[in-house]
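What you see is part of a larger complex, with each chain still in position.
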Amino acid sequence: MPVNSADTAWMLISTAMVLLMTPALAFFYGGLVRRKNFLSTIMMSFACLGLIGVLWVVYGYTLAFGKDIGGVIGGFNFFGLINVGQTPSAVYAPTVPHMLFMAYQGMFAIITVALITGAVVERIKFSALMLFSVLWFTLVYTPVAHWVWGAGGWLAKLGALDFAGGTVVHIAAGVSALSLALLLGPRRSFLQKDSMEPGNIPMVALGAGILWFGWFGFNGGSALSSGGLASNAFVATQISAASAALTWMIISWIYRRPSLLGVVTGAVAGLVAITPAAGYIQPIMAIPIGIGVSLLCYFMMILRPKTGIDESLDVWAVHGMGGTWGAIATGLFCSVAVNPAGKNGLFYGNPIQLVWQLVGIATVWVFAFGMTWLIGKFVDKVIGLRVSPEEESVGLDISQHGERAYGGQLR
Amino acid sequence: MKKIEAIIREEKLDHVKRSLEDLGYFGMTITEVSGRGKQKGIALKWGGKENRVDFLPKLKVEVVVMDDDLPPALNAIIKSARTGEIGDGKIFVTSIEDAIRIRTGDNGNSAV
């Protein structure tokens, strides 16, 4: 098919918007840590922009979207972008240049790896994080992306729906975050119950605001075209984010005070939950999805520290659990009236869809948790995962990067 | 009256605060400072050679107490701020000639 320039216009900007989400995430995470780790936390996301950005074009795209090998992984036909040209691919996004589809998918790979870093801030060795990222990207992200989105991927064939990355991005990142955090152990200050309040809440809000904006490209762009479906995904995204933000605000009001952190965390949770569903459901159904995700994630976030697990920025509670709820909700609310390429869900008379969703969820939970554990163990053996206690107490900005956020030598 | 100036680790503020409260000392003033001690900061290896990062962020806790309260207050701070590792900080004690509560204009011990 020839390139459709309207679809391409929307995919161009969507791709740029998803790129912007990684710096936004850097600030969202960066504001949540203590000042002495502000730069190092930002750095974790920015390093992914470089590292995963390069790996994706070299071999990531072909592993995820290359010619299917047994439903499990892609072949090497797109290695180094061979055969990825200005004309559309035969199988993916038939109206936009193949290379643009490739770049769009690359932005997802980058942010997925960056998401995990929220679990390990304030104590991981930067070199270990880089090695981990390469391995995780190669051994977890590319196969999972292939299973769900690759032509011939086994989960796709099974019928599990994931519009924009509820399983591939959010569950995979959230569960891996949990696994890696368990391996790494809690921060010393977490153990000693030192005060660890967020260092810069305005930056968290800034990051959240830009994430919200970028997510329209993330979900709306996953229609891979401009028009009704993109609009449907876009509107559902907006409604879920608003509903979840409002819900979280109310819950936090009941238990404590209506906090800005609550509103922005709620918004992000709402965005996560709608991700797998956005292009398959009626937009108004995003209200129950958004309310549900805030209820679920709020209590997960309250619960988590009580278990003694220092999954520091709650990637698991928000992305892992939020993505899980979203994938389930997709199986409840999806409807072919919205998207003929989709399926009907439980509430539209097709209960089996929920089963496929659960299979998809379970697969990614198990695979991501296990593989992350193995990769983490390996990295720990080879170069060690954690910084020294002294480096941790000084902060990673200085100890890992030799920099300070403000004014150089002083704080 | 004495002024206790304790330079402590940032993370220890909560502990110090609570241990002082337990003894009934509520008043205090906190300043964000940067400091280094005899060890010249912290040594980190970069690019093959050792580099020193001096000036680590600390908090300065100032507590003014009556003369008799000095030993218990000092003890409370020392205990709650200690980790046993380098960088735990220092305490300096000075003499205060007068203290005044602005709201009432009271001065002397009653103002502390």
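The letters A and B name the chains in turn, as written, and every chain counts its residues from 1.
What we mean here is this: contacts are C-beta pairs under 8 Å (C-beta built on N, C-alpha and C of every residue); 3 or more make two chains touch, one makes a residue touch a chain.
Given the structure is predicted, the values throughout are model-derived calculations rather than measurements.
One representative per chain kind is drawn in place, while the complete complex holds these chains as A x3, B x3.
Basically, only the chains that are shown with their structure count from here on.
With centres taken as mean Cα positions, chain B sits 43 Å from chain A.
Interface of chain A with chain B (complex): residues 34-36, 189, 192-196, 389-391, 393-395, 398-399, 402, 409-411.
Interface residues of chain B, counted against chain A in their complex, comprise 9-15, 32, 34, 42, 44, 46, 51, 53-57, 85-87.
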